[in-house]
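Yeah, one chain of the complex is gone here, protein chain that is, but the others are all in their spots.
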Amino acid sequence: MLTHFYVVLAFLLFSIGVMGVLTRRNALVLLLCIELMMSAGILLLVVFSKMHLTHANSFSGAQASQGQIFALFAIMAAAVIGITGIAVIFAFFRKTRSVDINFLNRLKN
Amino acid sequence: MKGNYVTIDLALVIEKLVLIIAVTFLVWVAARMIAMADRKWLHPSPGTGVKDISESLFGATPRLLVKAAAVLMLVVSIMISTVIPWGEAVRIGSRNVSLFIARVDIGVLLILAFLWLGIYGGIAQRWSYVKNDRIGALFRFGSLFIACALAMGLAIVPLLMLAASTDLQNIISLQKDAVWNIFYQLPGFLIMLLGTAVLSKPSFTNDGRRIAGAGFGSVNAMYNLTGYVLLFLMGTFITALYLGGYEIPFVSDLALRRRFGVNVLFILQGISFSFKIIMVVAILLWTRRVLERYDESILIRWGWKLIIPAALINLAGTAVVLVA
Amino acid sequence: MGATFILFWILSTLAFAAAMGILVSKKELYSVLSFIVLVFAISGHFILMNAQFLAIVNILVVAGALGVMFLYGLILVRSHRDSEQVKILYMRIAGVIASLLLLIVLTAAVSKASQNEVVLRPGTWIGHVDKIGEELFSRFFVPFVISGLLLLSVLVGTVVIIINREPAPDPKSVTL
Partner (left out) sequence: MNAIIISGVWGVAMMLGGVLFRRSHTTVFIAIAGMILLLAGNLMEFFSTPLFSFDGFEMLKVSSFGLHFNTIAFFGTLLIFLLNGKDIETLGNHSAEYFSLIFFSLCGVSVATSYNTLLTLFLGIELMVVPLYFLVGSDNRNLKGIEASLKMFLTGAFFSAIILMGIALIYGGNSLGSMYITFISLGKVDVNPMIMTGMVLLLAGMAFKVSAAPFHFWAPDVYDGTPTVVSSFLSAVVQVGAFIAFYKLFSTTFGQIKPQWQTLLVTVAVLSMVIGNVTAIFQQSIKRMLAYAVIAQSGFLLLGLISFSDVGREGVVLFIGSYALGMIGMFAVISRLPDYTIDGFSGLGKLNPGVALFTSIFLLSLTGIPLTAGFLGKLYLLLGLAAGQGWGWLIIIASISMAVSAVYYFRIIRAMYFREPVHPVEGVPEMRVSFRWLLGIIAAILILLGLVPDILTSWIYY
């Protein structure tokens, strides 16, 4: 399996996430799209970790496992962002009875 | 399976396929039998719930989704059986057939993950069936489920610390001809029993009792079957974790194998395993019936205020003992 | 090569379809369900790359915990229906074009990296749970503690932002 397949797949997922953030208006769906972007990053980290393992250079293979551990922390960060988002979105919903981010434009002046 | 890789050949594929079919059939039969026992001996209480199906929150076509959720729940529950070792090995001709479908080094975590995914089934069920106070029902269910699943997860961790492995096969072989884990981890065992008793009953709670017997006959039956499958498989899992799995008590398995060969040992181990599982499942059924008397809010309170702290204390105590 | 290749394409198609499902589905519920499918597809990729521990953690944390959080968030939000406003068309088109450009630029930039063309080889030990545990408690101990603090801060913050003892304002008084 060439790494480039995975890289292209991750970029595809990433840009679908960006597209969602730019086009959708629902805050929950926005959050899902951000999670999608983070998933793409996590996938790429694991792929590169594997890639480095096959090409172990001056460092031992232990160096390559950094990617997987980073992916572990990134999964945690994705969870943190998701929970934060749901908390904030719910607090926002309680005030405005809506999760539409069009409301945010009212802040300007 | 560190380092060495099993070469995939046709015999292995056939063997695994046969094993999958056999295990699925076994699980099916066991679940039906447990259900029969439950209805017959532990007194049936047919649910008298609301008969009409309220309109769903998510539009006009919930039926497909709910049915899909039920089927998925059943499949996911059965998938727990893939990582449970059912015995040591069988000798067919010149071939040693190991009795697990997949040996992965994260077996325990896999089972926990599949168990945790059961929350989606519960959500789908309540979302579509409960009419009054739907959101309250959903939140009570979530609270109860998370309390139980969290407590079970916390109860398993000390065991993993003792065994220093998340591979079920390793955990069983560590208990072989040695002290069972239950003597080290009695609180964990009890917590696992309680958690399984609560989680394996789809219509456990008050809301559940209200919805039991409501329309969607086939779907409801499927949820019930899922409950019994879960009961059986979790019983097996608990047996493997705490009661030595297929190990035969008081006798040295190694000596038996030397004396009678693999196939006889397999039969003896099967008897031992079945006996243990039947005991555990009987205890689970009884616990389920006892717990059914209590109100759901009380269960939630117990879960969060009693069982999770107990699991945490157990974890901390084991850690201190292990380090000291 | 064969089996891995086929599985790769199946899982990639699934991931792509799920991602599109998040993007285009009108109902949020289907977005959440697509997201869960996506998580499973990515976990499948992890297993293909012999990173079982990460795969199962991904399922447990993201599909198990986070997906449920999303569902409950959805329940709270959708129980009060309101009409969803549609974004202005040219903004949408601009967003689509911008992200497609991003995709093209990223792919073009990386496609030049011919020196990095490396073949993945299956079967190595680093994805195993004991190795990850060892690393996590020796070399990565400091990040581990920091991530604990991060989770704790989210816990505190959620309490701060959600639990308020003052009565919420009347929804009708909010001028839109």
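So that you can tell them apart, the chains are marked A, B and C in the order they are listed, and the count of residues begins at 1 in each.
We adopt the following convention: a residue touches a chain if its C-beta (ideal position, glycine included) is under 8 Å from a C-beta of that chain, and two chains touch if they have at least 3 such contacts.
All figures in this text were calculated on a predicted structure; none of them were measured in a lab.
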Where the missing chain makes contact, among the chains that are shown: A, C
Where the unshown chain meets chain A, residue by residue: 3, 7, 10, 14, 17, 21, 27, 30-31, 34, 37-38, 40-42, 44-45, 47-49, 51-53, 55-59, 63-64, 66-67, 69-70, 73-74, 77, 80-81, 84-85, 87-89, 91-92, 95-96, 101, 103-104, 106-109
Residues belonging to chain C that touch the chain removed from view: 106, 109-110, 112-113, 115-116, 138-143, 145-147, 149-150, 152-154, 156-161, 163-166, 174
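Just so we're on the same page, only the chains that are shown with their structure count from here on.
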Pairwise touch network: line, ring, star, complete, or other: line
Centroid distance [mean C-alpha coordinates] between chain B and chain A, Å: 33
Distance between chain centroids, defined by C-alpha means - chain B, chain C (Å): 28
Where chain A touches two or more other chains, by residue: none
For chain C, residues that touch 2 or more chains besides their own: 57, 65, 72, 76
Touching residues (chain side chain B, partner chain C) in the complex: 2-3, 5, 57-59, 104-106, 109-110, 112-113, 116-117, 119-120, 123, 127, 134-135, 138-139, 142, 164-166
For the chain C and chain A complex, residues of the former touching the latter: 1, 4-5, 8, 12, 15-16, 19-20, 22-23, 28, 31-32, 35, 38-39, 42, 45-46, 48-51, 54, 57-58, 61-62, 65-66, 69-70, 72-74, 76-77, 80, 82, 84-87, 91-92, 94-96, 98-100, 102-103, 106-107, 110-111, 116-121, 124, 126-127, 131-132, 135-136, 140, 143, 147, 150-151, 154, 157-158, 161-162, 168-169, 171, 174, 176
Touch list for chain C against partner chain B, complex: 27, 29, 36, 52-53, 56-57, 59-60, 63-65, 67-68, 71-72, 75-76, 78-79, 123, 125, 128-130
